[in-house]
Every structure is written in structure tokens, then in C-alpha cells.
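What follows is a structure written as C-alpha cells; I'll ask about it next.
Selected chains from the complex are presented in situ; the others are not included.
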Amino acid sequence: DAVNIEKVLEEIHDDDQLSHSRLMQTAAGVREVGRQLQRRPIKRAVRNVMIVTKARDNTLITLTRELTEWLLSTPRYGRPTGVNVYVDAKLKQSKRFDMPSLLAQNQNYHSMLRFWTPELCWSSPDKFDLVITLGGDGTVLYTSWLFQRVVPPILSFSLGSLGFLTNFQFEQYKTHLDRIMGDSGMRINLRMRFTCTIYRSAASTLSSSTSTTSLMTEPANERVAVGMVEGEQHEVLNELVIDRGPSSYISSLDLYANESLLTRINADGLILSTPTGSTAYSLSAGGSLVHPDIPAILLTPICPHTLSFRPMLLNDSVMLKVKIPEKGRGSAFVSFDGKGRVELGRGDAVVVQASQYPFPTVLSQPLEWFDSISRTLRWNTRTAEQKDW
Amino acid sequence: DAVNIEKVLEEIHDDDQLSHSRLMQTAAGVREVGRQLQRRPIKRAVRNVMIVTKARDNTLITLTRELTEWLLSTPRYGRPTGVNVYVDAKLKQSKRFDMPSLLAQNQNYHSMLRFWTPELCWSSPDKFDLVITLGGDGTVLYTSWLFQRVVPPILSFSLGSLGFLTNFQFEQYKTHLDRIMGDSGMRINLRMRFTCTIYRSAASTLSSSTSTTSLMTEPANERVAVGMVEGEQHEVLNELVIDRGPSSYISSLDLYANESLLTRINADGLILSTPTGSTAYSLSAGGSLVHPDIPAILLTPICPHTLSFRPMLLNDSVMLKVKIPEKGRGSAFVSFDGKGRVELGRGDAVVVQASQYPFPTVLSQPLEWFDSISRTLRWNTRTAEQKDW
């Protein structure tokens, strides 16, 4: 069977006499494998497409109908019809989407037109070969929230100007989809997500059950430390923010890496951002712009009280914990990709780790990220392009 | 043979039907291999030790003599004597080092005490199993300059307060070296370096030959583009800086990624820094602090004229080129780890890539980097450490 990573790991482990030069060569090799993987297109047939959009936006429903019809009807992979399409179950009753008139077009559509629910995304993400989003960056973040575990490839169309996450113009959707579903296949950018877990101190007066944002809160059955109870868990694509909420007291936050206390942070708050989130809130707070291929955790303080506390990037193998001091003046609030404000009391903590479930987005072009930066930050940009090299 | 990366690469290449889930699994596996490698200690016998220090500093020469004597005389690996020691050839004549009295101690020392020259470092880096530096961060940068290709493991002692690169206290040198040369072995941090290459425009009036800093200037025999001639090449551990030099005109610099023009930068200059260099000049210019395990290139502008031009981190697989515009107002100056000021004229360029020759430093402890940050930036630090988790 193709690439046997298990075996590679075993081999490293057994090599008790690993020499310096062997270490250097292997490390270089591993890095090269990573690069090759990034460049490899996926060419498998796309037989099941899911469409995500704002179910309340009339314009978007009309476009969803148009796209659905085109996907169902355009012959692919040697068959007379197109591919299966999953749309939001809320559209079943939508007059604007008008399911009856669509099904009337072709008998096969009765089996090909399907409906997704958050539960289906949670239980069977492998049902979808491709997810298309219509809307803005918010719709992409919602899609990340829908897939708390494995995520299918995501292709994001923008209706107006392109955003940081919406890199395909909807106007050319036929061209883009024909290419991606055809021989060219799609190149994937595996964007890091964070797995964020709340831990309640046994002494905490704040119950996890108050939060209603999380679709699939993990059962609080595992104890990671004496007196700590595991609470809800969220995957984030952009960032986790911890701030003082409505309190006018400064937040004191204890930051741990792995199991060691690094420092106590006095600030308005703290942003733990992925590279994808580096163009969002972290940028406003003074963080650097970070290419999404870089495996790093951005730690960006909000209005820190120590001038030397600068934005930092930590390696993605570290497990970070932010804890409210037992003897502090109060609580803090955590939000996930801008949603789900959860209160943390004294002794409570949130643990952040690179997720084992990255968010795979379809690349529009090799320098996609630079283009999005140039465009959005209004660089004196790539207009004067001269390919002289 | 242990880990066959070639084979892995081949397998990826052959897998024409690479599916999305296979890609995700392989990527996760490759990342895990990388992490395991970082944690593996090297336990091979250290039979040849090189010592680098400032040959003009009397205190350091005395300590070098002390360390040399201890290394030569302390029995190791089942033999009655110690290990071979290479010291700077300049010390041969040093009265303070006093080679004759050292050789008089033991007949074997005549063969065990050896001398290194820059040429030897260049031609035979594999002769050294370990390089010890005595001094400050400057001595470590000098060591990086000595080894322009493969670099042996580097262990850096500090004489006073610890620095960013000098993480071992010289006072405990016996304890540290006994542990590292014994059963514990040494854990290595493979720090990224950059390979920087000057390209001269055919029209350039500035000759490469004026620079005398580089030990091993590459012959200028390869043409990468019509009208461009490859000039000298340097490895840097901290950063490459391009600035306007004594000119009071603003620098205009064209920045390319791979072969595409990204933007024209108007600024006092530009810093291309490794993660190791993120605590040096880049920090003064507003860059973030970056953990040395992160494979990234920091692009930090110096006094940019566009407020939206913020510090950025690019992935290490990108090839960056900074070019002086053909029709600009003038020249710029390039320096490598703070040395070797080279002038670039109109049309000249410098190309920067992650080096295939990283700089391996011996880790003093798992959270070494956080400690160096806390210490040097005077965080309200890890004194209140409570291991409650």
C-alpha cells in the first residue's frame, strides 16, 4: 500500500545509533515529502457535491438553485447526467429554491438531489467529495464549524470582491468546476485548525451546560488533572480569543506550554490564531501576516501591559493552556471564530492544540495568498508585473 | 537501511489516484515523523571536538586551554584518555594557550591536539562530531560563517548571562559535557539557515570581486536569466538585510516570490530573517518572535512608506528575490548576519532560499527558547511556577 508512514516511524524508532548526518538527511527528506504532497493534485472523481450558503439570503438561494441545476444536469465521468448534489435541508420548503420544478426536469434528480443537515456533516463527512460555499468568509467559517472532525475539500466562491478565504469568482463557476472536476484535478491547501477544549475547575461555579453554541459538545467524562473536568470542545479555523468581556478589570491569564508555566499575561486579552486567522483579528492587534502553509500558532496579545510582550509564533507541536488564576480578580470570556462566548471562572482553563483535522481548501492559483494580501491590504501591487526572471 | 525517504517520495509520485483522505493521512504522518525526529537524541560517540572562540580575547584563551586540557585528559568510551580536540590554528603561537606545556603532559596529546583553519571547516566538516563555542552570540554567528555547507552539532557556552544562542553556562561545562557525551546523548535543534546568492545584471557596473568577506565565493559561472550572472553566495543564520546604505534616498526594491513579482517596496530597507534571527534585528523593526522550529522566512520592512506593509512570514519552500529596479534612483547594500556589506546596482538582485544546510544546535532543555525569551525580554516570568497540571 502506497505510503506507509507507520513503517517510517518504526524505522526511526529502531535506529538506536541515529547519527547526526542521518538525522539531517532524514529531516531534509521529510520536509521534501511535505512539499511534494502540497503540490500533488487530487484527481479522483467528484461524485457528491455539497453546497453551503446562507439559507436566508434570497440572492444566494437563487444562485444555489442555478448551481444545483447545472451540477445535476452537466454530464460527467461518462454518464448522461451530472453529479449528486446535497443542499441545505432548510431549502426543501423554499419557494425561491423551488425543489418541485427542479425534480420535474429529470426523473433521476429524485435520487441525485439530496439534503444535508448539521447531523449528517457530523456523522458522515466522507459522503461529500467536494463542498462548495457561496457567500463570504463567514460562510466558510460556518462550514468549518459544521465539520468538527474530518473535512472534505472546500471550494469557496465569492459573489463580489474576493476575500481572504473566498478565492474563486462565482461568475466563472462553470470554468472553475469543469477544470477541477476534470483532468486537472484540484490542489489542496491543508489549513491548520485548532482543537480547543474547556476545562472546568472542580471549584468553578460556571457550568459548561450554559453554552448552546456547540453542535457536538464532548461528554465531560475525562479528567486531565486533579480537580479539572473536561468540558466542551471546538475546532477553530481563524482564532480563539480570550478577553475580559464586560469587566473593566485587566485580565490576568496564566499561559502554559506543554505542562510548564511560561508567563502571566496582563492584557485586555489574548488571541491564539492559526496562520489562516493572521489576516483577521490578530492583524488588528498587531500580529504578523503568516502564510497558511506555515505550521505555527500565533499568540497575539491585545493591549498588553508590558511593552516587551510582543506577538509570537509558536511551533504547532506545543500544547498551550490559558488558565484563569485561582486567586485573580475574576473571569474571562472565550470565543471561537468570533462565536460561542463561553465564560471562564477562577481556575478554569482552555487548552489549544493543532487539530488532527485540518481544513482543506481548493487553491485557485499558486500565489493565491499573496494575491489576497495585495488585494485586501491595497498594496501598490502586482500590476507592474514583469516576468523578467 | 533505516528510513528510505527516496522510496517514500517515489510512492507518492506513483500514486496517481491519490484520494483526499489518503492525502490527509499522509500529510499528518509526515508531520508526525518530523516531530519524532526532533525528539530523538543522538547518542553516537563524540570522538572529535572543535572549539571556537575569539582568538584575541585573553580570558577566553585561558578558558579554552582549561577546556582543552579537560577534554584531552578525561577518559571516555573505554579508553584511558579523552577525545581529540581541534583548536584555532592561531593558538599555536599563543603564549597564553601554551601548547608546549600541554603536549608535555602526555605523549598521546601530540596526535590528539589538532588545529582547525577556515579551510578545514570548508573542506571537511565531517571531521568534527561536536563544535563547542565559547563567547557570545557573535561567536556562534562566526561559526555559522565557518561552515558554509554541512554543519556539525554546535554547543554554545556563555560566560556571563545566557544569550539567545548561548544556552549553556560555562561554569557547569563538565556536567553538561559528561551528560551529552555520555548515555543521554544530545537533542538537536535544526535551525534553518538561508542560502543567499547575489546576481549581477550584465549592465551592472558593480563587480563582485570587490567583496573580500566571503571565504568561499562561488565561481560566477551560472546564468540564471538572460543578462544575469551569478555572484557570491552566503549562508546566514540570523538575517539578510538590504538597506539604502549612506544614501538619503528611499530604497525602491522589487520583491519576487518564485518567479512572480509580488510588490515594489518603498522603505529604508528590508530584513529577511530566519526564526533564529527573529530575536535580533527583525524584532527592532517590529517583527514577531518566532520559535526556531517553525519553517518560515520572516520578511520585515524597515520604516516602510506604506502603512499597510506589515511584517510577514512566508513558507520556507518559496524562493525570494529582491531586485534593484532597472530604472531606480540608485543602489542598495546587502549584509549577511551583520557582515559583508555588498553593494547592489540597478538591475542587480539577491536570491534567498531556505538552505539545505541547517545549523544544528544542542538543546539545553525542552523549553529553552521560552526561557531565553523570558530572560532577555524581562518577562514577568516563570518564577511563580506551579506545576498543577
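When the chains are written out, they are named A and B in that same order, and each has its own residue count from 1.
Just so we're on the same page, a contact is a pair of C-beta atoms (placed from the backbone, for glycine too) under 8 Å apart; a residue touches a chain by one contact, two chains touch by 3 or more.
Values in this document were obtained by computation on a predicted structure and should not be read as measured data.
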| item | value |
| --- | --- |
| Copy number across the full structure, from 2 displayed chains | 4 |
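Heads up, the rule we're going with is that only the chains that are shown with their structure count from here on.
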| item | value |
| --- | --- |
| Where chain A and chain B are represented by their mean Cα positions, the distance between them in whole Å | 34 |
| Chain B contact footprint on chain A (complex, rising order) | 2-3, 5-6, 8-9, 11-38, 40, 42-44, 126, 129, 150, 152-153, 188, 190, 224-225, 228, 256-264, 266, 275, 283, 287-291, 293-296, 298, 306, 308-318, 321, 323, 349, 356, 358, 360, 366-367, 370, 373-374, 377-382, 384-389 |
